[in-house]
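Removed: one protein chain of the complex. Kept in place: all other protein chains.
Moving on, here comes subunit A:
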Amino acid sequence: MEHLQTLKLKCLSLQDYLKGLPPVILDSLYDHPATCMGVFRELPELARYHTMRILYVEQPISKAAAAAWVKIAAKPDHEIAVKSMLDLRVWIETSLQGSDSTAYTVNSVFRRNLQKALVGENDPVLSTSHLGSDKHAKNTESLSNYADERWEAVLLHMVGSDNKSTISQDLKELMLQAGLMKQEHGTGKVITAKGFQFLLLDNATQVWYFVREYLDWIRGRGMNLVQILRFIFELSFSTLGTDLPTDERDEHVLTCLQHFREMGIIMQRKRKSRRFYPTHLAVDLVNKANKPVSTVVNKHGFIVAETNFRVCAYTESDLHYSILSLFCEMEYRFPNMCVLRLTRESVQRAVVNGITADQILHYIKANAHAEMLKDDPILAPTVADQIRLWAMERDRLTYRDGVLYNQFLAQKDFEVLRNYAQWGCFGSVVRYMVVTMEGHDQVKRYWKKIKKES
């Protein structure tokens, strides 16, 4: 079973990601108000209040004084808060003058830039006023459609059903790097088990996962991570429907801009256009990155799962069909809907691909049709249980390492050893036995002892 679990898709939150960065990068990252604000919002609640409290206090605060800010009951929360701030280098440990006791102070770069954000000195950078008004100004609705369309194209490429192939080489490479797809001989690129799981996540989580992989990828290509992270934070604090200029941006950021344009995170009318619009994917990027998946319920649900295991999907999107056919058998297909069936085989096929029963159930629930949402529970318990049972059928075996003993010369030898090693498995007829790894040494010693004696 272990080899299956390692395949499980891990989605780190932004905070965890930042913690993994080297201190030098973190410090240079804080040299911009937008990143400071973004990181500040990522902090636990108590940490935010603590930081605000000493934002304008220049002297370090002793550890004891900081601990006195919270009631005894909230002590664990306080410790988590302080730890997360130290990890992110928002607070820095120092020592008080004239004593050895630990004290905390706000990272001076962070302090300066957060203050800047609060008093509002950050406007001039973000203006497109010198470009005049945009003839092709976009409203929020068209932006949102554009973003969804682009993102769907990326996903469609993954399921291999895009014939037009509008995805650039860079993104294809990224998908390979992220392990969402793999190169196979003869057939070209195919989706991996990780990719299957990725498809079942909700949009915001998908985008965040993808961007995180993207960050690793550009780091590998030697691009300036700090500039790009800063750009991402800037995007997430921008206003939907307001354009931003492309002038005065780093070369690396401009490359990143084109990638983001392709993913639908930003909208730029032409490659040469001097302005771009962040879409809702960009605005949600940082804020939704650590939102628990279970709370996301899609407003435009299309799936009706009946108690007889029939699934009707009221959708025209190829992507939805492809995802559904990961764990259902297609029965009929009509212009605006399709009928599928959940079967033992189809569910087990999904399980082989590394998809868990919970992911299937979550996908159905998250995309449930409005009619289905009226019932409580959303999905009939019989169906939910049956999917779990089918998935569990594949888990009958547990894998353990062992050592095979065979080619015994005599039946007696075999019997002696069998009687000693009671926890192995035996095949009496062919005279072989398997001993667990832990028992192997002991059995080996015993065997040598007997050999010597005889």
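Everything below uses one rule, namely that a contact is a pair of C-beta atoms (placed from the backbone, for glycine too) under 8 Å apart; a residue touches a chain by one contact, two chains touch by 3 or more; residues count from 1.
By our rule, contacts and distances are computed from a predicted model.
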Record-based protein name (UniProt) of the chain missing from this complex, from "General transcription factor IIH subunit 3", "SAC3/GANP/Nin1/mts3/eIF-3 p25 family-domain-containing protein", "DNA topoisomerase" or "RecQ-mediated genome instability protein 1": "General transcription factor IIH subunit 3"
Among A:S238, A:Q268, A:S346 or A:N367, residue touching the chain not depicted: A:S238
Candidates A:L14, A:A117, A:V226 or A:A305 - the one touching the absent chain: A:A117
Chain not shown, touching residues in subunit A: 34, 37, 40-41, 45-46, 48-49, 52-53, 55-57, 68-71, 73-74, 77-78, 117-120, 122-123, 140, 144, 237-242, 280, 283, 287, 291, 295
